[in-house]
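Pasting a structure below so you can have a look.
Of the protein chains in this complex, one is absent; all others appear in place.
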Amino acid sequence: MLLRRIYQFLIIYCAGILLLFLLKYGLQLSDYVIPSPIELWQTGCAEFVRYFKDVADTLRVAVIGQIISVIFAFIVGIAGRKATWVGSIVKVAAYNVQAYPIVALAPIIFILLGDGFIARLLIASMICYFPILLSVIGIMSEPVVDIEHFYRCTGRLRWQLEVKIRAFENLNKLTTVISGSATLAMAGTIVAEFIAANAGIGYSIRIALYQSDLARILSALFVIGITLSVYQGLLEWAGALIKKGWET
Amino acid sequence: MLLRRIYQFLIIYCAGILLLFLLKYGLQLSDYVIPSPIELWQTGCAEFVRYFKDVADTLRVAVIGQIISVIFAFIVGIAGRKATWVGSIVKVAAYNVQAYPIVALAPIIFILLGDGFIARLLIASMICYFPILLSVIGIMSEPVVDIEHFYRCTGRLRWQLEVKIRAFENLNKLTTVISGSATLAMAGTIVAEFIAANAGIGYSIRIALYQSDLARILSALFVIGITLSVYQGLLEWAGALIKKGWET
Amino acid sequence: NAGEKLNYRLKWLFNASVVGDLYADVHHIFTDHGLDVQVKAGGPERDAIRELELGHAQFGVASADQVIRAMSKGAPVIVIAQLFQINALQWIYRDDQPPIKRLSDLKGRTIGITYGGNDETIMRTLLAKGGINQKEITLFSVRYDYTPFFQRKADIWPVYRNTQGVFLSAKLAKEDETLRFLDPHDFGVRFVANSVVTSEQMIAKHPQTVIKFKQALLQGWREALNPANQKKTLNTLKQFDKDTSETILTQQLAITRTLIQPSPDIKIGTIDTAAWKETEQIMQAQGLIKKPVNVEKALRNL
Amino acid sequence: MFLSCENLTLKYSHNGLPVLDNLCFEITTPGLHALFGHSGAGKTSLARLLTGELPVSDKFSSGAIKIRNMKTLLYSYNTERLPGWSAISHHLDKITPASRKTQKDDLITLFGLEPYMDQPFNRLSLGQKNRINLVRYLVQDFDLLVMDESLANVDERMREKIILNIKTLYPDRLLLYISHNLIEVAKFCDQIIVLRAVTRQPQCIVVQGQNHRGYQPTAQLPERTMLELMNAA
Partner (left out) sequence: MFLSCENLTLKYSHNGLPVLDNLCFEITTPGLHALFGHSGAGKTSLARLLTGELPVSDKFSSGAIKIRNMKTLLYSYNTERLPGWSAISHHLDKITPASRKTQKDDLITLFGLEPYMDQPFNRLSLGQKNRINLVRYLVQDFDLLVMDESLANVDERMREKIILNIKTLYPDRLLLYISHNLIEVAKFCDQIIVLRAVTRQPQCIVVQGQNHRGYQPTAQLPERTMLELMNAA
């Protein structure tokens, strides 16, 4: 599974690069617009190790960010699952915050939190949590009548149990969303680094952008992609394990 | 419902602003770090109409972007629901594209598409489609055995029917995600405008940021929030109607 | 080929830095020259040189470092005019801090730079020139907003003198704080800023169009900066830059004048070849290009 | 212990036919009573009204349900499920009041479920699912328990055993058994509320069952009751 993820990523990446090269040679574009294969290769080789370290750094933040997002999404999703007043205000708050593009919120976040690790983490989590939240709210607000009936009519349906039942019945959907959100956590962290940090791959991409260096950007995308494929593969594998563990 | 959404938004917005003012007067921050209430009020009054027009403009793009995202998410989700090779490569591609922060992809998008409406729409959709995709994949890859069994064993389970069955059985989750993704479409469009456009509220935010004018940014956030609350309220209302229509 | 559609891609959003371009557009100077030009705003993710090659634009504004980088990668770019004689990129600091009279005064300060941006290049050149070790100062990563400077987390912050410099001064003035500027030019660092570029192909195929474009554009700039036209110019600007008050715009315009035409004997649009060569040397010294590109080949005084 | 329905009427929609029309009956003794009638007669609907799962007197229903000396009314049905994350023994332990632990174990043995207690619910056969679901209701505090086809997928021998045992174990509770098995209902139940087509009035008739209390190998079929039931329904 892991291996398959990796070579599938390679296929897709190569397809993308090929498209760019076709464009380059089709329209006879200079190396400035689209780098030559040689340049790309050289840049890739030269920067691989450094970018890899950057990505590892980013991934670290992303993983923490993802965990926070998942927890946060569950808290909000569980609080917001009921059609009560509190539930719906929590939902409205969660939705509204999301509507503000992070670039607009960034200054406020920096005022509130300074621009250290925490701010970065917050931005990463904010980008990542929302899709999980949507799924969690969707799942948590739908009763599983045939299972809940007994607990409800014997007065035993505390919210923890309700949440557990609904989560378990939708385990597949939840693991899909959670493992899928890894990509979002990654993207979120990169954006945060892009805006604020002076470390991580987002920072490297920003420099490459300022320097109009597409070869570097493509190399960075490669490293991001491959790392993420591995991480995602691992998450799916863990998800399968958990499912197995919970189901037996 | 619509009204409730609006006043809930107002409560949250006011709470946020209050927090900022507490911070301002607690830490004795000057007006250039956090604007004074008077300045905020004046800016708000002065810019409301203009920002409102901008937001309307942005919303127009966001709505189209959301529709595209939903369609796209369904296409990819349906193609990627099966554990086949094609299914999984479609999924890997969809996930990978998402992992790349839009800022890194923007130069490539502009190379490929120029800077028209299309590029903006693409960026907005890319930001919005992924959360929908995750839910759609989750839902579409889980059989509803008790319903599908008949069609499967009589050889009638074409993919359209399979999709329809699974969508219907998870209608609540889908409408939650779709109406929730409105916020993402909006955020996506704003980011696209931020990067590329010369119209819309994203552009105005960029200028306000560039001028370090937090009062303007807060006013813009207000208009975005209120518009979005209305839009979201309408979507939910439409979702309820559709559900009613489909279920009777 | 009058009436042919031409796209002119700016480097940044519409503001006082592009007043001449806007003026030429609004006051039909392009049309008077038989050109149909669409002036398009730029942005950080935009790159006029790429658009020239892809045919999305026929003319554009690019900074000198962009031009030199593009040349080093074989892009067929030609500079037809240099708008800013003095780079608008400068640094601000509060006047309650010791003034920076010599480069060695930078020691011990926290200096904002945009990593990868040309302010980094310029600042590093200044530091090298002043013989200042990186350990003697603190570098602070600059991002979209100015909060770190406001909160005094950084002492010295890069701004565009004629735009940000003006409204930041105004903002701080409200709190009775005054700003000073650190201009690299004063320390002998000349790093060329925005210039008008087109493609080799354009010059080869439509030399007349290029000439007409340059004439029209520079006429626009001359008229825009002419104090006699002040009112007209401000009205033009206001059409595009709705977010800036008239007082600020007036100040911005005044400073822009001094950067575009520092003295009456310099013609607007003059390409300062020596400054370009210095820019190339700086970039090479900083390792931003690997080998010389001989930038003068791309400079065309038509 | 007293349960009565007075002029109970229920519709599921504005323009639909009523499902229950002017229904009246009362039960005054504890024990195993039955709710009988053809499929679609409204047994489930009535049971849900009785236990408060459906509201009485809202826009679609009217009449009154009177309940005296009973506090906990439970409704169980055959398609209920247990959560899937652990073995059924675990779930059962969690919901059994401490005082009923031995009763629970006895019921499990009696219901023939002992070998399956460490299985998760979804690995059981249909009849096993029925039984484990019923067990968990039986160990609750209840005054009235409706068993809506709770043994529908269990074999007859086991069913008989279960019914007889429930009767001896819970002599002072009100048990309302919904089943389509004519003989079983006739043989073991006390009063049998027969729901008839909604067009007939009175919509329900109460027939006296044989109310057998133990295994009687020589017992004849309760033919008179069966006949009565068949005529009523």
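We call the chains A, B, C and D, going by the order they appear; numbering starts again at 1 in every chain.
Simple rule for what comes next: a residue touches a chain if its C-beta (ideal position, glycine included) is under 8 Å from a C-beta of that chain, and two chains touch if they have at least 3 such contacts.
Remember, predicted model here, so these are calculated numbers, not experimental data.
Asker: Kindly name the visible chains that come into contact with the excluded chain.
Answerer: Output: missing chain touches B, D.
Asker: From the list D:Q140, D:N181, D:N211 or D:T225, pick the residue that touches the absent chain.
Answerer: Missing-chain contact among the listed residues: D:N181.
Asker: Mind pulling the chain D residues that touch the left-out chain?
Answerer: Touch with the absent chain occurs at residues 12, 37-40, 42-44, 78-79, 112, 116, 123-128, 130-131, 149, 152-159, 180-183, 221, 230, 233.
Asker: Considering the whole complex rather than only what is displayed, give the residues of chain B touching the chain that is not shown.
Answerer: 146-147, 149-151, 153-154, 156, 164-165, 168-169, 246-248
By our rule, only the chains that are shown with their structure count from here on.
Asker: For chain A and chain B, what's the span in angstrom between their mean Cα positions?
Answerer: Here the centre of chain B sits 16 Å away from the centre of chain A.
Asker: What positions in chain C touch 2 or more of the other chains?
Answerer: Within chain C, the residues that touch at least two other chains are 44-45, 47, 50, 54, 144-145, 147, 151.
Asker: Which parts of chain D, given as residue numbers and ranges, touch two or more other chains?
Answerer: Not one residue of chain D touches more than one other chain, so the list is empty.
Asker: Is the chain-to-chain touch network here best called a line, a ring, a star, complete, or other?
Answerer: other
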